[in-house]
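Up next, subunit A:
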Amino acid sequence: MSGSPTPATAAPGAAPGTSAAGAPLGSIYDLGYRRYEGRRLGRRHAVSALVRDSLRSCFGIGRSGRAKLIPFGLAGLALLPAVVAIGVVGLAQQLGTGAQAEAISPVRYATYYGLIAQLLFMFAAAQAPELLGRDLRHRVLSLLFSRALRRTDYVIAKVVAVVVALLLVQLVPQLVIFLGRALSSTDVSRAVSADVGSLPAVVGQAALAAVLLASISLAIASFSARRSYATAGIIVAFVLPPLVAGVLRNGASARDAGRVAALVSPSDVLDATNRWLFGLPDSSRIGVDGPASAAIAVAISAIALAVLVVRYRRMPT
Partner candidate 1 sequence: MAAGPTSADPSTSAPPPASTPGGGAIVLDRVSRWFGNVVAVNDVSFSIGPGITGLLGPNGAGKSTILNILAGLLRPSAGVATVDGRPTWRDPEVYRRLGLVPEREAMPGYLNGEEFVTYRARLQGVRDPAAAARRALQAVELSGVARRPIGTYSKGMRQRAKLAGALVHDPVVLLLDEPFNGLDPRQRLHMIDLLRRMAGDGRTILFSSHILEEVERLAERILVIYAGRLAAAGDFREIRRLMTDRPHTFTIRSSDDRRLASELIADPAIFATELTDGRLSVRTAEYGALTRLLPRTARAASVSLFEVRPTDESLESVFGYLVGQGGGRR
Partner candidate 2 sequence: MILTIAVATARAVLGRRRTILLVLLAAVPALVALLARGSGVSATETTALTIDLLVVRAVLPIVALVLGTAALGSELEDGTAVYVLASPVARWQIVVAKLLVAIVGTFILAGVSTLVTGLVLATDGPSLGLVWASVLGVLVGSVVYCALFVALSLVTTRAFIVGLIYVLVWEGALASLFGGTRFLSVRQYVVGVANGIGQPPGAPFGDTLPIESALMLAAVVLVLAAALAVERLRAWEVRPAD
């Protein structure tokens, strides 16, 4: 309870029970319910608090150890290739074969997405339901929306949280690679300036992947209060289209249909954007390359986000 207790005694003076000086001899304090009279922080604060809380949920922070297992496990596995590669190169340098080791290392900025793509899917599939499922299951949305938080704010906050989480999972390993390369080279400043050129590509790919995966997984997760069903649905959405595309691609007449299937397949789209951003040779599985692939990624994200917003706008609470 905030506020100071209000003595229920009468005013000083001729009141009974007061001493000659007018101070009360005894008081009964009113310890009942009090309204909060302090400052209210408003909408922006509510949104940022929700973002922070959701981000923590993404990694299971603030909950039991078991909740941290999957997110940190997956993030750790995503970090592993970078750490191993740096270690191997460092070791090779000791042995004097540093340059060759570096040349043949499969772990690079450009290839990193390909290495951890499956892990990113699993991360999104596991954690997106965590963010939305609880509120749906225990029907607290009416509580949340009765405050300064708007429905759209809620959606945006959740999306931002998952995007940031996925960015962390992708960029931390890249950072590790960068530091490894910079620190292990003989001319640090030259190494740094050489790598800085890759920065836009690295960040761009990470951002596209984060936004696409976050929006799709959250959109699907908003349809089920049962987290395991939502996870299954998200995994089906990630895994099924490539399989379908694989089947269709096999035949001559269906190649175009195969391309269409690949277009809605997040993994194929992100592979294409990765190739475009890093200027890799094109093995055009989806038949579009270059900026068009990024446009498709953005379009799919926009559709998923729209679905999400509409769903929460329409949700009866």
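Selection rule, in plain terms: all candidates are chains of the complex that A comes from, given by their letters.
Simple rule for what comes next: a contact is a pair of C-beta atoms (placed from the backbone, for glycine too) under 8 Å apart; a residue touches a chain by one contact, two chains touch by 3 or more; residues count from 1.
Keep in mind the model is a prediction, meaning the values are calculated, not measured.
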item	value
Touch assignment for subunit A within the complex, options 1 or 2	2
Of subunit A, residues touching candidate 2 in the complex	118, 122, 228-229, 231-232, 235-236, 239-240, 243-244, 246-248, 250-254, 257
